[in-house]
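Before anything else, here's the structure in question.
Missing here: one protein chain of the complex. Every other protein chain is in place.
Presenting chain A:
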Amino acid sequence: MSRGFTSQMARNIFYGGSLFFVLLFAVLIFDTEQRIPQRSKSAEITPAVVRGKHIWETRNCIGCHTLLGEGAYFAPELGNVYTRRGPDFIKAWIKAQPTGAPGRRQMPNFHLDDKQLDDLVEFLKWTNGVDTEKWPPNIEG
């Protein structure tokens, strides 16, 4: 590095550059916030959807599954499971766990009652409706 370039100058570039991009990020996030309600159909978030999300979180489903591509990669993507399997299959599947098939990946039974199962399905149904820029590429997720 040339002799004229001092560490004070480098420091000022750091402060100026970082501040500029922090502000730009803040502006983009502000704009994004305005668009989230329409893109996620937030008007359709019923109390059942909220309760379903709570069940999703308190059973740590993300520890095996992905949701909109994020989570663990041990079990199937569930962002579009509502269209892939439909509500009745989802409920029956959760109730039937664990399968007990030797050597197969096992899902715990969470002993959810019918209302909780309905709430979870409502949450997955709403998630299925989020505008994800046409992701995943196909129904298999």
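Just so we're on the same page, contacts are C-beta pairs under 8 Å (C-beta built on N, C-alpha and C of every residue); 3 or more make two chains touch, one makes a residue touch a chain; residues count from 1.
Throughout what follows, contacts and distances are computed from a predicted model.
Participant: Between "RNA polymerase sigma factor", "Zn-ribbon domain-containing OB-fold protein", "KipI family sensor histidine kinase inhibitor" or "Nitric oxide reductase subunit B", choose the name on the UniProt record of the chain that's been left out.
Facilitator: "Nitric oxide reductase subunit B"
Participant: For the chain that got dropped from the picture, name the residues of chain A it touches.
Facilitator: 1, 5-7, 10-11, 13-14, 17-18, 21-22, 24-25, 28-29, 31-33, 35-36, 39-40, 42, 45, 49-50, 53-54, 56-64, 66-77, 98, 100-108, 110, 126-127, 130-133, 135-141
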